[in-house]
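Note that one protein chain is taken out, while the other chains of the complex remain in position.
Note that the chains take the letters A, B and C in the order they are written out, and that residue 1 is the start of every chain.
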């Protein structure tokens, strides 16, 4: 049923203390903050924890990876497997795990068949146009160099995010936009949504927060709620 | 607690019809055949199904992949995550997904800390000696060219398997041996155990059997039971 | 100065007997057939032989690979290096060596700066549209499954090639088209050019021919010469 928008994604990546019982406990904290604040959150646990978090919470679930069966082999995780485990969306390509053209194209098509929302990461308008030709549900705009830094584009180049959002709105208005990389505070989150994106998120800042619940509550203040409509036509939720 | 020996591994790889409910149903069939025949079986589902199969059956669980956290990034699955999901063992390197020296070494060490049995695939005595220097629990002897064919080493070159088993027994007697690639029938399984290995297994033949339960019952006749002791000193179970 | 069109590419890939002196001898044979027949040929030797063949023949030279410096590390070969060695074009992405979106985009841009023609391989109209967004000089239409077989698209599905050529002519008329995979005979080459492509080529059939010169002469009969104009608007040479 999709991850909705506007939304903030907590991405566990492969950080310590985010698997098994810890994966669930963190997700339950996110769910509680979501329920108490009305701000929409989603979560991306590691693949072995997808079903656990999907079954025990009502959060939208994003798979960190997934490949079409035709491109897969021993050890890979197929899009069917992540869909069956309860994922609502999947990163088809990500700066830390970039897919080739054929894999992106096949994955986007297979996601559509399986009812998964596909997310493709790009680092520029030019790569955004390449990705749009595959027809993904979401474009993630992120520069690899920003990951886990204090110098994300939301701080240093918000005008690039605005230009990105406008270009996507012009060329593929049904595609949702997500900005990531270096998002650490509520102010960063506000800046991101002010640029018109449908989603933003964090990994290292969320996992590494001294008090995760307090951090999430702070972030929640900056995530537009469904009825706040501050993002105009980009709020599709 | 490990996967024990002698044992036959059913490896789902990424075949169609082996995820979600299908993963569990197939595992329950394997469990039933195991219980009725007394032959030991293990199962390797896709990573999102590890916990489901671990919680709902008593089969030993093998993760198809897993990486040390220090080598990991977005989309990867850490050894911690597979251990927390209930895996007993993990393929640290496999012909379809080969790891580099550093990754093998770190993964074997981390498996030992986590109580996971590490399995490293090799294709020759020379690569076996390289892998043994890392100290894995298991060596899988398999030639990539044999995978999904009718021409596995068990049929064409059993003497190579015997030489492999002897070499490992000489050089690292505590390391268990596994042979794979092209194992399709009970006769293949008998040949494998006659060569002295602790384990063998199948993927395409198991998944593609017209009647999976009948196929498993046939295979079970060829897996030595713990008290049959036909494998002499190689039966460590 | 580019590789021109219509043209037939002899790709050495990594076949035995095509490096060092053999690389040059084969190229000299190609050059002789080119000179005697008037049909245009190009050659793709391994990277260490680029300069040797570029300096000792007048054939257009295609590098089998090349990466933008920003994506490179030890052991990689940069676009600057292949340009300096005398290459006229480079495979930025190929079915046996597929590049991710960012790498394709950066490589195409850097090729333009260096005066190299960029070639991006795609396997479908959908991936072609993705690649066109990067603006490469050439699109190679090839299905991985056809490589080194007798069942190339030119034999089994020429209508797909025609549709590909038409789509590219519509959407990016300045982009040249190349079809590969399973091209083995003069008849295959005729079929390819009849579909309107600017280039075709072979690897295994060329390298493995019993008499390479005879094979090349046969192929030459099927490569339109610059003044034959049989390919209409697609002949840009």
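One rule holds for everything that comes next: a residue touches a chain if its C-beta (ideal position, glycine included) is under 8 Å from a C-beta of that chain, and two chains touch if they have at least 3 such contacts.
Every value quoted in this text rests on a predicted model; they were computed, and no experiment measured them.
Need the list of shown chains touched by the one chain that isn't shown.
Within the full complex, the chain not displayed touches B, C.
Which is it among B:57, B:93 or B:177 that touches the chain not included here?
B:93
Quick one: say which of B:134, B:169, B:186 or B:209 touches the chain that got left out.
B:134
Which of C:5, C:33 or C:50 sits in contact with the chain that's absent?
Spelled out, the listed residue whose C-beta touches the missing chain is C:50.
What residues on chain B make contact with the chain left out of this view?
Here the touching residues of chain B are 93, 95, 98-105, 109, 120, 122-124, 126-127, 129-134.
Name every residue on chain C in touch with the hidden partner chain.
Residues touching the hidden chain, for chain C, are 11, 13-14, 16, 19-21, 23, 46-52, 63-65, 69, 72-78, 80-82, 84-85, 91, 94-97, 203.
Please note the rule applied: only the chains that are shown with their structure count from here on.
Roughly how far is chain A from chain B, going centre to centre by Cα mean, in whole Å?
35
Using mean C-alpha positions as chain centres, tell me how far chain B is from chain C in Å, no decimals.
Spacing between the chain centres: roughly 43 Å.
Where in chain B do residues touch two or more of the other chains?
Counting only residues that touch two or more other chains, chain B contributes none.
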